[in-house]
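Below is one structure, written out as structure tokens; the observations come after it.
Removed: one protein chain of the complex. Kept in place: all other protein chains.
Order of writing sets the chain letters: A and B. Residues in each chain are counted from 1.
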Amino acid sequence: MLHAVDGVDFAIDGGRTLGVVGESGCGKSTLGRTILRLTEPTDGEVLYDGEDITRFSVPQMNAIRRDLQLIFQDPLSSLNPRMTVFEIIAEPLKVFRVTSGRDEMDDRVASLMKTVGLADRFSNSYPHELDGGRRQRIGIARALASNPRFIVCDEPVSALDVSIQAQILNLLMDLQEERGISYMFITHNLSVVKHISQEIMVMYLGQCIEKAPSEELFANPLHPYTRALLAAIPVPSLEARKKRKGAIKGEVSNPVDPKPGCRFAPRCSLVSGECAAEGVALRETCAGHFVACVKTGRAHE
Amino acid sequence: MGENLLDIENLSVIYRTDDAYIYAVNGVDMSVKNGETLGLVGETGAGKTTAALAIMKLLPERIGIVKSGKITLAGIDITRATEHEMEAIRGNAVSMIFQDPMTSLNPTITVGRQIAEVLQLHEKGKSHGEISRSVDEMMELVGIPPHRKNEYPHQFSGGMKQRIVIAIALACKPKLLIADEPTTALDVTIQDQVLEMMNDLKERLGTSMILITHDLGVVAQTCDRVSIMYAGEIIESGGVEEIFDGKKRHPYTSGLFGSIPNIKIAARRLNPIDGLMPDPASLPAGCGFFERCPKKMASCGQKPPLFAARGGGHVIRCWLYGGDARQGDGSWAL
Partner (left out) sequence: MPKGASKRGQVQMTWSRYRKSKLAMLGLVTVSVLFFAALAIPLFKDYEMAIEQDFSSRYQPIGAGHIFGTDQFGRDIFIRMVFGARISLLVGIATVSASLVAGAFIGAAAGYYGGRLDEILMRIMDVFLAIPNTLLAISIVAALGQGITNLLIALAISQVPSFARVVRASILTVKEQDYIEAARALGTSNARIIARHILPNAIGPIIVQTTLNVARTILNISSLSFVGLGISPPTPEWGSMLADAKPQMLQYPHLILIPGAAIAITVMAINLVGDGLRDALDPRLRN
């Protein structure tokens, strides 16, 4: 039995962003897809406006999909290579019957392209003819087409160059301000979520191991894994080079049939006997800051 | 410049496609000293990988053409070397590792054999036992227990595979290792481990390295000198201290630093560089960065800037800094 995501609880308020951080295999993408029911959960509920959408029928689900959208990591593979930019952005309009008539659709596509900063002249281009940043803008325009209220952003800038990354992050933040969209922002890069999220959740092997308001998490990371993640980010300054400490050992283990106890224990520098004991629950150490660690959690209580 | 392991002078590479010439590398000068690590930084399409492939002489045949320039590696003129001579140079004098460790290894051959193959190819006359010992040694060097040498690539994680790729590249103790985005496909904590190992190996083996990356953070952690590429040209070059102290920089370099989300600074918005890199099939007449430059002057669009020396080997190719770093004899003071 593969436990991709295990007993994760969280809530996202309207117009806000939850950052979900973790390394490959931690289940962050599965989490995002489960919320949108692109992967069916084994157990648990996803409440949207108070209703459990895991119990929705297919037509019910399709009806609310216009509110819940997804932006992908790889902008090229998430765009149909046989469709032009216009067709890709018009697709959700057709599927949800948002517009009536050809002219209205043309206008909507044009205004969406303008919103995400794509010039008109690209409307008949194919995705492969454009650069990564523009491709990602198409993906964003497609997600925006149905006027969603919630967007899962799955590593939307990881495949882009730094200068383009910043453009896209700023665009996503502007859209949130203008339209009050909520984001779940999935990434492996803690420094990226810092700017965009109000709250951050760190995942390890399918479990949430720390959750806190963004500033609190960066100011006061408690879980040894969160600290290791922060320490591992290569900082573009030479001071950091001098005071480098050793990298954490080992690699993420296999999420098949996990053992009880803390899943980070094999790599943890603070590990002791009690870490193998059963159930390391999330504990609130101070307002809104939750951590699942026997050691650091207690020290701060 | 006798102490330099690698010298590149005025290298230009074009790609010939059906309907266009793509100017991938335009007049690049570069040098690497013995034991030094040079960071080659730039965005996708800046020409970093093309420059590296030119050193390896592995540009796609009939498509990638070295238009001008001279590449001297350990005293050998690569541009004049025959394919036969290159076979001996690759692996022995220079080795290259690529971004994706998943596709660089043959899935049907055990990792031990893949390391051994390189050794057999370049160190003929070694006995079976000697090679087997060298394989163990290499695996230990990159931090993989030698008893795993009979396993296949798919049995290793991404980070482990990249370690094996590095072991293969270093098997014949090359003088120069070109690493093309070696950690980009890896997770941060694994990237950290691999970078630490590469730093350590470099010191132990005295290998020179060209580290191709888009991540200035990685450069700060590993490199001695930095060359920043933009639209096929090196626009700034210098020691890490000069580049990272931030006092005088090329506007593009400043833009790169401004784009990085920094966990140490609490800013809500980032400062990206607007626009995109010019199309390498039709480069502008003046400075390649002109269109996007926040500090552009009217004259920048007309004439490409020359290098201005800032002292200590730090040069910036920008009209803001005026000047001309060319020495009396016409060579660059790099």
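Rule of thumb we're sticking to: a residue touches a chain if its C-beta (ideal position, glycine included) is under 8 Å from a C-beta of that chain, and two chains touch if they have at least 3 such contacts.
Note that the structure is predicted; figures quoted are calculated from it, not measured.
Trainee: Out of A:Asn80, A:Asn220 or A:Ser269, which is the one that touches the chain we can't see?
Mentor: A:Asn80
Trainee: Among A:Ser146, A:Gln176 or A:Gln198, single out the residue that touches the unshown chain.
Mentor: For the chain that is not drawn, the touching residue is A:Ser146.
Trainee: Which parts of chain A are in contact with the chain that was left out?
Mentor: 33, 36, 38, 61-63, 65-66, 68-70, 72, 74, 77-82, 84, 86-87, 90-92, 95-96, 102, 105-107, 110, 120, 123-124, 126, 128-129, 139, 142, 146
Just so we're on the same page, only the chains that are shown with their structure count from here on.
Trainee: Taking each chain's centre as the mean position of its Cα atoms, how many Å separate chain A from chain B?
Mentor: 31
Trainee: Over in the complex, which chain A residues touch chain B? Could you list them?
Mentor: 23-24, 131-133, 161-167, 169-170, 173, 188-192, 194-195, 215, 218, 228-238, 240-241, 244, 246-249, 251-252
Trainee: Which positions of chain B touch chain A when the two form their complex?
Mentor: 43-45, 157-160, 187-193, 195-196, 214-221, 240-241, 244, 255-264, 266-274, 276
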